[in-house]
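Only a single protein chain was left out; the remaining protein chains are all shown in position.
Chain IDs A, B and C follow the sequence of writing; residue 1 opens each chain.
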């Protein structure tokens, strides 16, 4: 049985496990004060070309979104997100549970229409009598790649920064799968760009080869007492080294990039096959997630050999299925998947 | 340099790392639905002699306390704790941040005086006009071993259960260091006792040999939608296998007990040495934490060779210092520590 | 200058002020334990034909929505509402600030399409793998009249009850303007119907002739410790008599109905005039709110003589304006408004 269900169905890249084993007996202070967290922070600052960045390590994406967003927002503020944003649907109400509304805008394959976002803000503040009765926008949340695997261009991110500046809103980029965005051929967005444009972003580990872990980067300055915010949200590991060692490995000898490139390359093979065979793709995703439209019969047949993820039902009865690659996707597996898809298409 | 600073300053017991490596390439579903979580659950149920228990795996203690407590309490309820309880001081306000007051009772070396607890509840409900204006007690929180390393007897836990029954309060036992309690010579408390007496308790992994992880056991029934409570609190790992594999290893061939017994034995050697040398201990802790009273001069000298944890200042100017053992404490290190302590005492 | 800006721009119906003055020197216990709250509760129970109802008095609508909703919902649950529901937009994030998501459905002139609501719930629970990662629906919130002055029929409320029963969801009816709904000619919904169909509803005072106050009715049973929920939300007045006396007056000799009937009659005169003059109305509201579509020039001219409320801008550049009546609307004022509107239409 093949599985292209997700990028979190295997363990960690072997180099990460190796480093965990090599360092296992060393005595290190707890709570992120260890030498490996320190080293990983330095390497991340270098990769971001941002020597003054503050870097923190958390365990997972929902935890990170919740902690970062609530650390920034005043009680009366909410976070802007496309309606498909992870914070809006699949985090069990983490944002609301920390007291904040998710202010939803339309989603265009997972992305904002930036003009639409700007008009929303203009209209909001134009209603001078009304808006003090309403939740104020307090942050722009953006995923990159989005939940649909799509990417912003550098120009779009600069426009988002412009909106953020005009309305004095912090710009937060959820990079749970950031590696894949950076490794997609043709993207013009780099880590230093993010460090220049975002107030805070994170470099996802869990879905890019680590056992667990997200590296949160504040290029300028973290909110006051951010460590305590983490603690309060249950986001501090006593053995903080577990995260430090992994990110230190990921940012040594380009491992993070290598993992992501491999996965995107395998995904591209799947896309090429789908195009050749005349499949419809639901979303023009160029990164490590592929969204293909199948008939229920095709879905059923595929399921005999391949584990995939059901994404959504279309009004015409067809089914959107996600296929996802990772560090562990073997080229032979991709080839076999492509053969199966080709057979199904006939 | 020796370190007895804590039980989370090394990595994981080697058998755990081995199992992570062995299973690394296997495809497993995410979010705790993997085969290792399933296997670990079964082994924990067996160890608790409680085949119907529901078991969940979370990453750390504060996260677990926050998630469990808020899943049980109604908005108007608070959690009872000795004033020294971990939830009251060292969790960055996690409980309050989820909306609940910690209702503090006096601490007796970290423990409740159970008669005092009962009187508190009697007095609370006796004030019929006043109490509807106040936070209602909604849960009894108890640590075992306590923050001071002390233990409840089986009889005391049964009395706590009696209070819980009389006031219809769930009894929650924080076992961040539970292994050490169960492995302390002379204790009459077993895992099946806890499964019989507590509504919910957890078996600490982070501080008992794992990289991270706590196994929460609901002997009867978990609160409705507990998984969603976890998700909302950022306590679900995408690669849930990371926790499942570790607890599976810990509950295979008695590893959990072996780790804890070793640490308690080494701690006992330190206590024996302290007694021989005439040191005062601040608390009669029998588990893996030792609290010794030093003069500032002794503390300073000790610090040249040994990392310990400063605990608290006493009114007489003396200093309470914690020395802590773990799976990784080598007998030779303990011996050297004892020699240093003996020298200091002269 | 005439004002039809809202139903809260004058003080209270004179009979209410009279009763406040008559009872002013009486000694009464605080916090809602006074004789007037008791009497008002009895009269409300009688009006609802529900002798076992529990009745509480709060100060305002947002406070009531917040307190009731958070008293019912578990941490992982959200409240269903049409997107135009008051809880979703104009309460400053009160629901989210108490930890809960507002789960929005499309609005049809302020109302649910009940088939749509049912399908939403079906689809939600059909996604068995997904929904535990999402906020669970925990309550159906419905306004009557809606924010657009529209009404549900008895049949529709019975269908809503059916959905509520099928999914075991409490049904909460926000009646901030309930009087006007009950007093609208042609409605087939009565207070006893609400007591039969809703788990909780409130009878708005602030907008129906009182200085302030909402009477919350739980026909079967209030959530445990509801008084403490009120206290915690700052919704308990020390001089609870202030609310009891007002509701006692409102439910004496049919004053509540009389106030509402008067306002609806005056609003109907405005609607008749608008129809005669060929104005477009934005929403078919039959109660005390009238939503008329004006050109910007008409709006400007109207504003010379009449205070109204700007409601929303239409894509065609026209403006929706709300005109609202109350206990204090004098028939001569309505007549003058109609003459002005007739002049504007020419």
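Points to keep in mind about this one:
To be clear about the criterion, contacts are C-beta pairs under 8 Å (C-beta built on N, C-alpha and C of every residue); 3 or more make two chains touch, one makes a residue touch a chain.
Quick caveat, the model's predicted, so the values are computed rather than measured.
The chain that is not drawn here is touched, among residues C:221, C:239, C:276 or C:339, by C:239.
Touch with the chain omitted from the figure is made, among C:35, C:49, C:154 or C:212, by C:212. Across C:29, C:52 or C:331, the residue that sits in touch with the chain not pictured is C:29.
In the full complex, subunit B touches the omitted chain through residues 75-76, 78, 89-93, 96-102, 130, 132-135. In the full complex, subunit C touches the omitted chain through residues 3, 5-6, 8-12, 14, 17, 20-21, 23-30, 59-64, 66-67, 91-94, 97-98, 206-207, 211-212, 228-239, 241-242, 307, 328. Contact between subunit A and the unshown chain involves residues 31, 70-71, 74-76, 98-99, 132-136, 224-225, 227-229, 231-232.
Here is the rule we use: only the chains that are shown with their structure count from here on.
Residues touching across the subunit A and subunit C pair largely coincide in numbering: over half of the numbers involved belong to both copies. Nearest to the overall CA centre, using the mean of each chain's CA atoms, is chain A.
With centres taken as mean Cα positions, subunit C sits 50 Å from subunit B. A straight line joining the Cα centres of subunit A and subunit C is 42 Å long. Looking at subunit B, one finds that residues 98, 228-229, 231-232, 236 touch two or more other chains.
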